[in-house]
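With one protein chain removed, the remaining protein chains of the complex are shown where they sit.
Chain IDs A and B follow the sequence of writing; residue 1 opens each chain.
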Amino acid sequence: MRAYHDLGGTPAGPIDHDEHALQLWEKRIEALLVLLTRKKILRIDENRRGLESLGSEAYFAASYAERRMLSMSNNLIMKGVISVEALAAKIAEIESRVDPLP
Amino acid sequence: MSHDPADHHGHGDHAHGHRHPNQPDHDDTLTYYRKLEMAVRELLIEKNIISADEVRKVVENIESRSPEGGARVVARAWSDPQFKQALLEDATAACASMGFEMALYDVQLTVVENTPDVHNMVVCTLCSCYPRMLLGLPPAWYKSRAYRSRAVREPRAVLREFGLELPDTVSVRVHDSTADLRYLVLPMRPEGTEDMSEAELAAIVNRDSMIGTAVVAAPK
Partner (left out) sequence: MVTQPAFKAGERVHVRQVDSQGHIRTPHYIRGKTGVIERFVGFFRNPEELAYGRSGEPHRALYRVRFVQSHVWPDYGGAAGDTIDIDIYEHWLQPVNPS
């Protein structure tokens, strides 16, 4: 059985050559991964395994940065670094900010 | 902490108004994933696992890496046969000797050389492994489903989409970067560049030639 992320040789259309310059928040996701790796909290192999556990629908619907973020937060919850409750509360608090994106 | 405005404005790529049609999550829209990034980052900072300053410094480090780094390595290899030999034997050490910090990435770098008989091209079918230390973050197409699917099965058709038509006398050698190695292609030095300095050579080396979806053209 081929896993959905294991794409080599599967049918696909033409390549979109448009260059998408990364936004700051996407670079921050990469920075968080670098820091968590450097501090030995998360291995990049664990984050890859997390990507392969998102399910194909979420994997292909999300952008590259988005799915790496999803895998990271799932891994941090699984490891007990952050709790589901604290994450939900923080997201609600961000939503309540007058100007969440200054 | 919050994402303070000074920090937010300091970084450029998003600031020039580029809007990708498939990326509706503009920098001024609070999507779910942006909230998730903010929330996780702020929680990690509150727990003293990371600091805002560390995040800013790593973002700066990421932004400081670009294909110009790889181009410097290629130009050195073209200019200095001893360096080229060292690069092909142990690319991690050779690039470290030029000041590229490799430890951050915990992977081994490998350089594969294009010759009149062999053209190398790199893909990662399982994820998006890429020599970030020398080329910066990968372009969107490198991470795309289309490139990851097709580069191994029909590399010549993919190269044609990049505008590169190779005769059958040149073997196409694909590298599927599946594990702990990162590949950089050493493109062929174009004719007519014998009198160019190392810095001049570096200026003609393009990113895609180091991924293997292009060659370096002779300067006009």
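By definition in this document, a contact is a pair of C-beta atoms (placed from the backbone, for glycine too) under 8 Å apart; a residue touches a chain by one contact, two chains touch by 3 or more.
If you're wondering where the values come from, they're calculated on a predicted model, not measured in any experiment.
Among B:35, B:145 or B:173, only B:173 touches the chain that is left out of the view.
Considering the full assembly, B:157 is the residue among B:157, B:199 or B:217 that touches the omitted chain.
Listed for subunit B, the residues touching the missing chain in the whole complex are 108, 125-126, 152-157, 168-181. Listed here are the subunit A residues that touch the chain not shown: 1-3, 6, 8-9, 43, 45-46, 48-49, 52, 79.
The rule we apply is simple: only the chains that are shown with their structure count from here on.
Between the Cα centres of subunit A and subunit B there is a gap of 20 Å. Contacts from subunit A toward subunit B in the complex involve residues 5-25, 27-32, 34-39, 41, 44, 48, 51, 60, 62-66, 69-70, 72-73, 76, 81-82, 86-87, 90-91, 94-95, 100-102. Put simply, subunit B touches subunit A in their complex at residues 2-5, 8, 11, 13-14, 18, 20, 22-23, 25, 27-28, 30, 33-44, 47, 49-50, 54-55, 58-59, 61-63, 104, 106, 123, 125-128, 137, 139-141, 143-150, 152-153, 158, 161-162, 176.
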